[in-house]
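Written out below as structure tokens is the structure these notes cover.
Removed from the display is one protein chain of the complex; every other protein chain stays in position.
Moving on, here comes subunit A:
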């Protein structure tokens, strides 16, 4: 070990060679050996950082990049490495800072500028999503679509809208088409989405309906991409129609792997029976959830990112609650973090956005009941848990009888709590193929508004396991 520096350089050269051959493990090994001989060499750390990036060890890559910069804060590659590591870890703001530094020091570097701009786009998009509803109107995907001129190839034998409209015939064909694991033509999917966006945007945030004495409605809870179980609900309880109204209480997508089929079916029925088929927003009809729990991946796999953007826009227009005969209130999550919320407050919610971190819109999608009085911090880390007294006060203030909500898996498919004033209904049986729970739906008749519970069990589905589309974060531009 006479000439430590020289030996270290030789080891680094060896490592570089391995790196070129894509033998990252050996590259890491020899960079490490070089570092043992010379632990204050920024280049070794930076190179090893890149090798770690290639082997998806982002934490180590970040540590090495940081070390490189500690040794030499002028080492440009170090900033690149750290930025890339942060991107891979989803820390876009941190990455942007480093890209900014590189661009400042190398104003003529096109690649640096491009990476900065890409990262900036992501940061801006996320910042916008987080911001309180502002005047700035985001451009809709609808504006950049030319559905009229989308052609359907001759070899597509699947269902098509009739004269650009959803009909019962179309729905039946589409459900069979989906059952056999086929894909609906993108033009039809776009047509449905554009039309349902229009319909939903005209609804108030609180939908109010009247059931006549002789009328009834079926309320379903979470379905979570379990298409075959949805078909089973229609088999057991009849297809939706003017005389067989339904309300689906959110969480239509994510976790199950047939989310696209579920949502297009529900949206199709919304178009077919706009006054008798109702859909409310769940916490899974949001970008954050869709990114993590499979829906975004599924749409991108079956269609495109642009289509997912459109889904996201449509979800923002889903109403947040529904009031039946001024007596029964339905929402996906539950009641509020503070007393004094009225139905009028709900009507006024400006819902065309991602839900905020707190407030009534957030609570409607996220809260859970609890057995004890009062309110507690939510086990979910968002919104709250509310007790029977909270429910009592809310119902009294708003002259309601009880609430129906979903959001939580229940072994029997439903649960009655708060002395019958808070009912949970969950319609995804054997949730995630593992819980073994029953699903349930509620019959509500206009004559007495007393909930009648119907349970059902899971049916087999094709071998696409739950969350098949929840991919790791996209391949970011790695240097």
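The definition used in the following text is that contacts are C-beta pairs under 8 Å (C-beta built on N, C-alpha and C of every residue); 3 or more make two chains touch, one makes a residue touch a chain; residues count from 1.
What we mean here is this: contacts and distances are computed from a predicted model.
Engineer: Can you pick, from "Lipoyltransferase 1", "Exosome complex component MTR3", "Large ribosomal subunit protein bL21m" or "Leucine carboxyl methyltransferase 1", the UniProt protein name of the chain not displayed?
Structural biologist: When "Lipoyltransferase 1", "Exosome complex component MTR3", "Large ribosomal subunit protein bL21m" or "Leucine carboxyl methyltransferase 1" are compared with UniProt, the left-out chain turns out to be "Leucine carboxyl methyltransferase 1".
Engineer: Of A:194, A:435, A:449 or A:464, which sits in contact with the chain we cannot see?
Structural biologist: Touches the omitted chain: A:435.
Engineer: Return the single residue from A:55, A:144, A:181 or A:419 that touches the missing chain.
Structural biologist: For the chain that is not drawn, the touching residue is A:55.
Engineer: Quick one: which of A:102, A:349, A:384 or A:409 touches the chain that's been left out?
Structural biologist: A:409
Engineer: Residue by residue, what part of subunit A touches the chain that was omitted?
Structural biologist: Against the missing chain, subunit A presents residues 25-26, 28-29, 55-60, 89, 254-255, 283-284, 288-289, 292-293, 379-381, 408-409, 411, 430-437, 467-468, 470-472.
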